[in-house]
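Removed from the display is one protein chain of the complex; every other protein chain stays in position.
Residue numbering begins at 1 within each chain, and the chains themselves are lettered A and B in the order written.
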Amino acid sequence: MTETTEHTRRDEAIALKVTDLKKHYADADTNVFDGISFEVPKGKVLVIVGPSGSGKSTLLRTIAGLEPIQGGTIALDGRVIETGRPGNEKSGRVKRSEELRTKFGMVFQSYDLFPNKDVLGNITMAPLLVQKRKKDEVEREALELLERVHLADRAHAKPHELSGGQRQRVAICRALILHPEILLLDEITAALDPEMVHEVLEVVVELADAGQTMLIVTHEMSFARAIADRVILLADGRIEERSSDAEEFFTHPKTERAREFLHSFDFVRHRSQQAEQDLEAFDAS
Amino acid sequence: MQGANILLEPGVFPRLLQGLWVTIWIAAVSVAMSVPVGLVCGWLMTLRNPVIRFIMRVYLDFIRIMPQLALLFIAYYGIARAWNWNLDATGACVLVFVLWGGAELGDLTRGALQSIPEVQHETAYMLGLSNWQAFIHVILPQAVRRLLPGSVNLATRIVKTTSLAVLLGVVEVIKVGQQIIDANRFQYPTGTLWVYGVIFLMYFIVCWPLSLVAHALEKRWANDRND
């Protein structure tokens, strides 16, 4: 595991700190991950990239509390909120207080909204039921959020009337209205049609600019490059390379594994660049 | 309990089994005759002619809305008299079950045929198969798979509904049971409990394997569908 230009200022506030995380499934011999540690400072974006099956989504889910860990600790805002215990593989979702769960905002890959409510209802449900806030205040904030994602005019639409990209943007609002300390995004554009990916990622970039702390799993490389403050390459359940200079990581990766991984994206770009050159040559003749 | 011994009286069990046989016979004949009726109905329901489709629709809806017992009464007391048929109670039962089973089977067939994606017909066409070949080799096998679980389920329902035949006077298993109870009323006062209990069990023994088969078929072929 190599570290490239690690700038960790000790006085920087840390939103999420994960130490020595271990996870394996009950009936499997291999570990999903074995000893993962990293920090996400407040207001920064950490992007996790890696090949399929490397455990990226599972890592995010364990931090969210959707799956148990068998070793290591998770600390939010300086306080340890969970400690791994061997033998709890089958225990399902972790018992956390409502307050703790709302400190994490999660957006999933499948853009399922609650079909029985309209857009506004979807967003306002949790703050009303869980945080017990006042209806007008919640609705006002919901509309503001919808404004930010350019969907204010669809406040009363039903989920099935919206496209995947629109639903995903609503899902982001639904998570944000609870004022989470950190936003967890799990491959949120992987299931979308290509033309809708941009509108969703645009929203995420705006959130990052506004200072939202985020932990993102994605395979959209140009997006990762644009938004990441820190990058982690996860492969075979281990951190192969980490960096707090995203540009450096994407252009000059230090490890062989990282080079291999990034090259797989380069290849396509290389081919299309070649095709462009060929086309120019043809036009010129 | 002493009352259980009614079942051990000579002749009781054989008679019950005979009655059960009548029940099974009625159901089997009805199911067998429902098949051609059902296939014809199903074919009629997929035709484009709106008049035919409307008639089939009314027929299906009427048969489904009326309680089976009412249909039995209508067939036995009404239709047979009106058209001067010499229909005995058993015949009336079979008639109603065939009309009902045929309608339900027809609807199942229609559903099965219509649920086969258009792309299958198109593929067959592109491979050069004639309409008839396409039907036999591509459409029919797939239709049968979607059809079978529902059909076996229908057969189970028909078996259960034959119990209503006793109300028309047919001497099937329930009637036999009642005769036994009456004949042994003094010797076995609690005979009612045991006889009806056994009849209950007999229906279960006949129907449950059928529903297991339907269930197994459904599971086995559920993954074959790539829709």
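Keep in mind that, in the parts below, a residue touches a chain if its C-beta (ideal position, glycine included) is under 8 Å from a C-beta of that chain, and two chains touch if they have at least 3 such contacts.
Definition applied: contacts and distances are computed from a predicted model.
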Complex member absent from the view - protein name from UniProt, among "Putative CoA-substrate-specific enzyme activase", "Metallophosphoesterase", "Spore coat associated protein CotJA" or "ABC transporter permease": "ABC transporter permease"
Chains in view touching the one left out: A, B
Of A:75, A:125, A:143 or A:221, the one touching the omitted chain in the full complex: A:125
Hidden-chain contact residue, picked from the options B:8, B:51 or B:82: B:82
Among A:53, A:86, A:115 or A:211, residue touching the chain not depicted: A:115
Candidates A:174, A:230 or A:257 - the one touching the absent chain: A:174
Selected from B:24, B:87 or B:167 as touching the chain missing from the view: B:167
Interface with the undisplayed chain - residues on chain A: 64-66, 93, 98-99, 101-102, 104-106, 108, 110, 112, 114-116, 125-126, 129-131, 158-160, 174-175, 178
On chain B, residues whose C-beta touches the chain left out of the figure: 3, 65-70, 73-74, 77-78, 81-82, 156, 160-161, 163-164, 166-167, 174, 181, 189-190, 192-193, 196-197, 199-200, 203-204, 207-208, 211
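To be clear about the criterion, only the chains that are shown with their structure count from here on.
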Cα-centroid distance, chain A relative to chain B, in whole angstrom: 56
